[in-house]
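With one protein chain held back, the other chains of the complex are shown just where they sit.
Up next, chain A:
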Amino acid sequence: MTAVRARDWPKVDRSLLVLVGVLAALVLANGVIDQGFLSAAQLRNTLLVTVPLALIAGGQTLCMLTGGIDLSVAMTATAAAYVTGVRAADGTALAILEGLAVGLVIGLVNGVAIAVFRVNALIMTLGMSAILTGLLTVGSQTFLKGATRMPEFVRELGGGTIVGPIPWNLLVWLLLGGLLIFGLRRTGLGRLIYAIGGNRRAARLAGVRVASVEVAVYVACALLAAVAGILIGGRGGSVDLQLAGSYLLPSVAAAVIGGTSILGGSGGYTGTILGALILSVLDTMLNVLNVDEAVKQVLYGTIVLVLAWVYIRTSRARTGDR
């Protein structure tokens, strides 16, 4: 019975190394299939699409760590971008703030409904997504009518290049991603997010305000989605109602591939980043190979299901219980 000192950092998970391996293999395969893939321009393109995904998936990871999920991320991103575009005339800064405010409100509503009124997260966010779709469709004809061209600054941020293969949006992600990793590992709130996902009752009995933590998580998720939406809008130059729809499934997939448990309580953002990179490299490859969109959807869905199953299996098997 030796009392060893508790470690500051968890050991690097072996599954993360596996992910790095998978990513490297995919990049190589892509390089072979498509000679141009390793060129600066192509790398830049890959990063441009990965960054918004990594942001949205970051929010998704937070929700999943608490044992929840946010199915409204794609519509939140679209709504935030849409408002920013329509309000471009208010001035760039204000327009961005208005877009972010949309995210804030959505996050608050989701969070309060789920944490305080105990609405099932799946149902709540699915409903929110439907409501947003309706509001935007009607709004685009009425109260949100107008040109949907993104301000110049946002277009540069979302699609411009700093140097070589490095786009500006990478800078945004470095900032927010760093914040996320730090927040999850080295802050009290981060610990509580894992705690309520792992054992809600234990957290409550230890004096944790579970509801407040959950509200914070859904707000953070919606804000991340809003930022991502604005970046996506900036990349395209203008906004439409289908802007971010295709990001929903990948946001869940990136987190699951990265090892975040759908049951909550374990995982982390590092894995999700790798998951997002793997998905976008895979997507590029499938595009080069001219694979049909429908086939791609089936493939992604299958990956999520298989991995979710594998993680549940292994997490049980490791304790040797039941």
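List of remarks:
Here is the rule we use: a contact is a pair of C-beta atoms (placed from the backbone, for glycine too) under 8 Å apart; a residue touches a chain by one contact, two chains touch by 3 or more; residues count from 1.
The rule is simple: contacts and distances are computed from a predicted model.
When the unshown chain is looked up in UniProt, the name that turns up among "Metallophosphoesterase", "1,2-phenylacetyl-CoA epoxidase subunit PaaA", "ABC transporter ATP-binding protein" or "Septum site-determining protein MinD" is "ABC transporter ATP-binding protein". Across A:Leu26, A:Ala88 or A:Leu192, the residue that sits in touch with the chain not pictured is A:Leu192. Not every partner is drawn; the one left out touches chain A at residues 1-8, 10-11, 186-189, 191-192, 194-195, 198-199, 201-209, 265-266, 315, 319-322.
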